[in-house]
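The complex appears here without one of its protein chains, the remainder shown in place.
For clarity, chains are labelled A and B in written order, and residue numbers in each chain start from 1.
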Amino acid sequence: MDGAVPGDAAWRGPSTAGHTPRTVLNDHTPASSSIDPALPLRAKAGDRQAFAQMVDLLYPRSLRFALHMVGNREDAEEAVQDTFVRVYHNLSRFRDDARFEPWLFRILANRCRSLMEKRRRHAAVVQYGDVPERGNAPIEVAERDWTEEIHRILATLPAEQREAFLLRHVEDMAYEDIAAVTGVGLSALRMRVKRACDVLRARLTEVMQHER
Amino acid sequence: MNMHRRVPTLVALVLASVSAAPLLAQGTSVLPIADVKTRSAVQREIARAESKGLPTQPLVAKAMEGVTKQATGEQIRDAVSSLAKRLEQARALLAPSPSAAEVASGADALRAGVPAPMVKKIRAAWPADQSVVMPLDVMTELVARGIPASRALERLTSLMAKGATPSQIAALGSSVQSDVAAGLAPDAALEVRARGVMSLLNSPAAGASLAPTGQRPPR
Partner (left out) sequence: MSDERDLLIARVRETLRADPAAAPEPRAVAQVLQAVWQSPRPSLWQRAVEAWRGAAVTPARATGLAAVALLLGFVTRGVVVEPAAPAVAARPAGSSAFPAQRVADVADGLVQTQFVYDGKAESVSLVGDFNDWQGGVTPLDRLETGVWTVTVPLPPGRHVYAFLIDGTLVVADPRAPKSGDADYGQEGSVVMVFAR
């Protein structure tokens, strides 16, 4: 796939004729909102305010990751809440010199895996939450279809590929951190991410060609 | 189609085949599920739904459907719990105050593959003081007949915007259903029928005569 950068037509994606691609991205959840390293230490020392601040900062990313992992909002919210409860009660085990986010995502990824295991039979029906409305109808449908298509393809990926892809490309984590989260070696992780990208690229290109 | 019933191997389920009294009036202890684990799981799910203020009759019906179809305990638990999720999602989509029937219809729409944002869109396209059960059910039916959800939504919402009544919307769903059964392509059936309703709506006198009940003014 080296050098295979889609041309303009491909970039427009399934949004079809008349739809201007979004150039300004409405990125409401930053890729990596690194928290002040002092916060977990203060929380560990019993400062509730510090813990609340951490939840506030990390909740959106956590929910986004969980939603894209498990595919439905209720499970995602459950996983995230559960994760923060566990984090809180295990703060004493958090090493002072460690970085907090990989630790959090490790617990979160585990929660998502358990939930997915529990819900495996429902994997075929992927329900995402509410998407706010904007613009007029045709654009909305096209834009939504594109997002839905990505959701759909994500849901078909093996969980370990989805996890690696989301951590690398959406959460913007370094491979070393992903290794800490997943407990998997670097080369295997790279392979997982690459496979996920290959599938996404192939399926989305297919969709775009079909649309045109 | 598999007409033969499957024999459950994991759990034994018994059928309540004689009692004509409403199941619900008898309390959960009579849910005719022999397997204790499954019965408890279903009861828990129902209690959870109740505590969230969700309608519970659809959950009972879903569990009973499994019993009647002699499904395994695991299938019943899965079906009930995923329906509970859909009910909750549907209620959120149909906010602020959907009726139990509307929530149930929303959940059915989601099950049929109607994307969540479209459920919300249908609610928004229909007068807030009127039950949205019929538009949702017709959307479900159109999608179940193989019409792409975006196409079905487009047609339905344009009819709603023109002031179509619940009966007209229902007639559309029913006609498309018959057309498809008669061999017409689902897309073509929708186009033809939607155009038919639309032409009636554009002619006020004809529109009124087609709609004996549920008449409402165009928005």
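The criterion applied here is as follows: a contact is a pair of C-beta atoms (placed from the backbone, for glycine too) under 8 Å apart; a residue touches a chain by one contact, two chains touch by 3 or more.
Just so we're clear, the structure is a prediction, and the values are computed from it rather than from any experiment.
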| item | value |
| --- | --- |
| Given B:122, B:180 or B:201, the one touching the chain that is not displayed | B:180 |
| Among B:49, B:90 or B:190, residue touching the chain not depicted | B:49 |
| Absent-chain contact - pick from B:33, B:71 or B:122 | B:71 |
| Subunit B residues touching the omitted chain (full complex) | 1-6, 15-20, 22-25, 27-29, 36-37, 40, 43-44, 46-47, 49-51, 55-62, 64-71, 75, 79, 99-101, 104-105, 108, 111-112, 133-134, 137-138, 140-141, 144-145, 166-167, 170-171, 173-174, 177, 180-181, 212-214 |
| Contact set of subunit A toward the excluded chain (per top definition) | 1-6, 10-11, 13, 22, 25-31, 48, 51-52, 55-56, 59-60, 63-64, 67-68, 73, 76-77, 80-81, 84-85, 88-90, 128-132, 146-147, 150-151, 154, 166, 169-170, 190, 193-194, 197, 200-201, 204-205 |
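In this section, only the chains that are shown with their structure count from here on.
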| item | value |
| --- | --- |
| Whole-Å separation of chain centres (CA-atom averages), subunit A against subunit B | 31 |
| In the complex, subunit B residues that touch subunit A | 74, 78, 82, 85-86, 88-89, 92-93, 110-111, 115-117, 120-121, 124, 150, 153-154, 157 |
| Contact set on subunit A toward subunit B in their complex | 72-74, 121-122, 125, 127-131, 133, 137, 141, 144-145, 148 |
